[in-house]
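Left out: one protein chain. Kept in place: all the others.
Chain naming follows the written order as A, B and C, and within any one chain the residues start at number 1.
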Amino acid sequence: MRHIRAKRLFLCSLPLFLLAATLALAQGESRARDLGIPFDGTPGALNAITDVGGVEVGFTTLISGSGKLVVGQGPVRTGVTAILPRGKKSINDPVFAGWYSLNGNGEMTGTTWVEESGFLEGPVMITNTHSVGVVRDAVIKWRFEHGAADLSGYWWSLPVVAETWDGELNDINGFHVKPDDAFHALNTASSGPVSEGNVGGGTGMICNGFKGGTGTASRKLSAKEGGYTLGVLVQCNYGVQSQLRIAGIPVGRELPSGIPHAEDTGSIIVVVATDAPLLPNQLKRLARRVPLGLGRLGSYSGDGSGDIFIAFSTANSATWGPGGVKHVAMLPNDDMNSLFLATAQAVEEAVVNAMIAARDLKGINDFEVLAIPHAKLQQVLRKYSRLVGADNT
Amino acid sequence: MRHIRAKRLFLCSLPLFLLAATLALAQGESRARDLGIPFDGTPGALNAITDVGGVEVGFTTLISGSGKLVVGQGPVRTGVTAILPRGKKSINDPVFAGWYSLNGNGEMTGTTWVEESGFLEGPVMITNTHSVGVVRDAVIKWRFEHGAADLSGYWWSLPVVAETWDGELNDINGFHVKPDDAFHALNTASSGPVSEGNVGGGTGMICNGFKGGTGTASRKLSAKEGGYTLGVLVQCNYGVQSQLRIAGIPVGRELPSGIPHAEDTGSIIVVVATDAPLLPNQLKRLARRVPLGLGRLGSYSGDGSGDIFIAFSTANSATWGPGGVKHVAMLPNDDMNSLFLATAQAVEEAVVNAMIAARDLKGINDFEVLAIPHAKLQQVLRKYSRLVGADNT
Amino acid sequence: MRHIRAKRLFLCSLPLFLLAATLALAQGESRARDLGIPFDGTPGALNAITDVGGVEVGFTTLISGSGKLVVGQGPVRTGVTAILPRGKKSINDPVFAGWYSLNGNGEMTGTTWVEESGFLEGPVMITNTHSVGVVRDAVIKWRFEHGAADLSGYWWSLPVVAETWDGELNDINGFHVKPDDAFHALNTASSGPVSEGNVGGGTGMICNGFKGGTGTASRKLSAKEGGYTLGVLVQCNYGVQSQLRIAGIPVGRELPSGIPHAEDTGSIIVVVATDAPLLPNQLKRLARRVPLGLGRLGSYSGDGSGDIFIAFSTANSATWGPGGVKHVAMLPNDDMNSLFLATAQAVEEAVVNAMIAARDLKGINDFEVLAIPHAKLQQVLRKYSRLVGADNT
Partner (left out) sequence: MRHIRAKRLFLCSLPLFLLAATLALAQGESRARDLGIPFDGTPGALNAITDVGGVEVGFTTLISGSGKLVVGQGPVRTGVTAILPRGKKSINDPVFAGWYSLNGNGEMTGTTWVEESGFLEGPVMITNTHSVGVVRDAVIKWRFEHGAADLSGYWWSLPVVAETWDGELNDINGFHVKPDDAFHALNTASSGPVSEGNVGGGTGMICNGFKGGTGTASRKLSAKEGGYTLGVLVQCNYGVQSQLRIAGIPVGRELPSGIPHAEDTGSIIVVVATDAPLLPNQLKRLARRVPLGLGRLGSYSGDGSGDIFIAFSTANSATWGPGGVKHVAMLPNDDMNSLFLATAQAVEEAVVNAMIAARDLKGINDFEVLAIPHAKLQQVLRKYSRLVGADNT
């Protein structure tokens, strides 16, 4: 269910799409748990960020052209992802938020205001590195046209837009993302299942030597723990194959060679959503736990990596803006442990989901990135008794 | 009204005290406004941090010995200051807090937990640089003996203790501050007027070329602005005379030469208290405004300076600890401007109050630091039409 | 010497320009010192950021249309400012840098990488709030076209672009800044005198109740202090008239009423340049001193203000990139005091320079912002014996 902008679809070369379709049939529409990969914790109904009530996600996926790179003409393998904390109401009802940069070789605009105010005042957008600007200004325009009657446009001028780099597959210096692509992702955002793999901003990503992209997962806490839901969405483009651990097993070394990146020059953007009533400083605590999830996967967060994370809470509606003292709910710090663990767990699973959902993709100069081979991965995990199913548990 | 620990009082050499008394008569018990120095904004009833309801302040002032330095024997010119956000209840009802370091050549223990949790879980103590440790452990002991029945002592083990250096007047390497001195400051803390000048941790301080020490001031917002109170207490030991501005006038250059420090090697600790309902991230915003007050005074925050600030709010009682979701009040960010301005104003006035209240003090090897000369200061300000009273307004 | 993009010049309505010319004659081309306003410290030859060798500054000033606001059509009162640390070589020879946000209600892209790497890898751009995106992506394109043969474009993808808001005078939601405007500012950047007032990104700014904009100043340290130069460029759009202090005097209250902003909703971007050999963490120390300069001017850094500062050093050339261990020079921390003081002094003067150089400007719906009245300002300062010249010193 890729959200591909209709008006640009005809640009796609037919053979490429046929190839993609074939591969999809070969590996099936699967998620990590479907393959028997074990994860801890209890996911929400969709095992997606949209398990957090109100969160909507939209994508614009741009795939067109093939063969030789001609800057400005393609090939194009990129897109835009939009995460709206409260759906369309996100414009007028900001959420508490916090952020953290594990390795700042990347961009997330709008963070000085998140840090200062404690609020995220709109969507989180993710695209490629060289299209952050166009998406940022487009969000302002979109808000100006759809927002409440604040003609000055003053109060929403600092959009949060993050990126990872897709220049190995995509004509990134061709600047193919346009304002309409941002509008499309925003306007088509919805609750429900979330597409994974080669979609949205994640279209042209490479992760741990194989095809990366968009992934998601969630955790539902027990009633005793408060019954809160925490969801994660990642755009993953980081890592080297040799360090990849799945289910704790260093599978990277036993899988066939993927992209032989000698070093981790990629990036990962992580968005953490929860309905637990957390204050801004507490949400930063969640963002700081993302590396604990990445650590499980063997990441060392390379120098070239933009590993930037943002966490928000959909609780505490209508707490933004003037009009006198607001009353907000706060989960005690002492009760946050389950959320910390859920963050680490959901990050771990969302990355693997992104890799499992991703499909082989050929980009500029016919450079091709293969998806992680499912059957072979299962075989390695089975060898270490770490596959859930017939012979393992 | 100095709080001097009785059992050590007899150590003081008589001549020194007579001298101090004489000087006190000469300059009188005065505050900056009494001299006609103009300040903006409306102070609270006491123009002190204790205008914020519940805040209590206590001092232990140690002055003994004179003449040649014999490490371990004196002379002693030091002390301890205790600020209790909710008086004796501070132990069991932590306050929201935030902190900021303008120049970190100093110490404020306990700040990683303030930053992480958003809470200040006890008093703020201020002493000399080499006595931070003894005061820190003493606070733990005091809490253990006076606190609720948490025998483990677990939840209050990270006291906030700050310092400035008094080694020019005081035998700082003699480690004269003892646990009892911390207990005394805590046990005698009270609301009401706050002593200024050569008291508590501020006893041996030098500021902008003259005698420094403890100072305080407050601002009371109008009903339209919310009616909140904001108070400040400083322990000031920073600055060089040549840069000193009072009421915006570079008075330092026109006053007789004080201590000829070529560079700013001092420090200033600032504690900001308010009853406005601010979240932890908002309190950090107050702490970040302290430099705007110091800027008015001409400070450049020298390399050797430990300029560390903490802000707390006495609103939102009983929000700490486990037991389910808490409900807290939050002033909208948009309504914080008056508090920002009040912070800058109160910092400016508190420093001048410290200098005006301070008295000449002779310390090790008969090194003497003179108080800023009141009459001469008035004369300079009058020259620039910046003295409130008979001939200026 | 305004750098106005030629191809858009014809859009300007004639009467407006005539008015501007008339005003320029009335107040003359002046800087703060020309009026007798006293400042401390010794400026460089130009009293500008370009006193730091290698630094180049360029502007694109967009002024066109008048009368009623028609979103997308104007009136236009905006622009772009480019600061290149090493001129055109900035692309391939990054400088050490550090940054600080006093109040983050603003944007400065690229800061996570500045913080992480310690390097500023290109120019600093300043524009209006809603044009940060277009300028950011344009910088990437410009670098891609003019940079070294790194076709991947990888290593320079995170431009630093800051902003202040000009929506009171300018059709900010019309998105009038285009990529060519960024290119123009970059391509015409030069050393030498720097235009001030209504130029570049500062075109439509309001500051302390009067017309604001671009300002600059510098300090030259004595040989004994190392002989280093430190320069500052500000785009100032902050403050309320009632709090304005010039030369320490609260002049705002005695001047005729300007724009009656009840609260500080503006912003100020400050760029600090020096040739002193400072490491990244030391440059952050400079950025943290900017508030000390703003404090002298009475700022309280309002909630709506984006007060974000970046500092870089042109020393330590060729220290970026792979190729083995680099050897860099470092000024000892103990020797930084003169640079701290210079920062506070230059910030103070650059803001006043911006206000003095600015001219009356009429924008959308004929809303007009007047320049601070020079003669009246002199009169107030003279009253307080704070005017340098005939009757004061």
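A few remarks follow.
By definition in this document, contacts are C-beta pairs under 8 Å (C-beta built on N, C-alpha and C of every residue); 3 or more make two chains touch, one makes a residue touch a chain.
The structure presented is a predicted model; accordingly, all values stated were derived computationally and were not measured.
Shown chains touched by the missing chain in the whole complex: A, B, C.
Within the set A:257, A:317, A:337 or A:365, the residue that contacts the chain not displayed is A:337.
Among A:248, A:321 or A:373, only A:248 touches the chain that is left out of the view. Of the candidate positions A:130, A:143, A:285 or A:326, contact with the unshown chain belongs to A:285. The hidden chain makes contact, of the residues A:296, A:326 or A:359, with A:296. The missing chain, though absent from the display, is touched by one residue of A:35, A:48, A:63 or A:102; that residue is A:102. Contact residues of chain A toward the unshown chain are 40, 102-103, 243, 245, 247-250, 263-264, 285, 288-289, 291-296, 298-304, 333-334, 336-337, 340-341, 343-344, 383-386.
By the touch criterion stated above, the residues of chain B touching the omitted chain are 101, 103-117, 129-138, 140-141, 144, 152-154, 157-158, 161, 165, 167, 172-173, 175, 265, 304, 306, 308.
Listed here are the chain C residues that touch the chain not shown: 115-119, 277, 279-282, 285, 319-335.
The rule is simple: only the chains that are shown with their structure count from here on.
Centrality by Cα centroid goes to chain C. If you average the Cα atoms of chain A and of chain C, the two centres end up 36 Å apart. Taking each chain's centre as the mean of its C-alpha atoms, chain A lies 48 Å from chain B. Residues of chain B in contact with at least two other chains: 285, 333-334.
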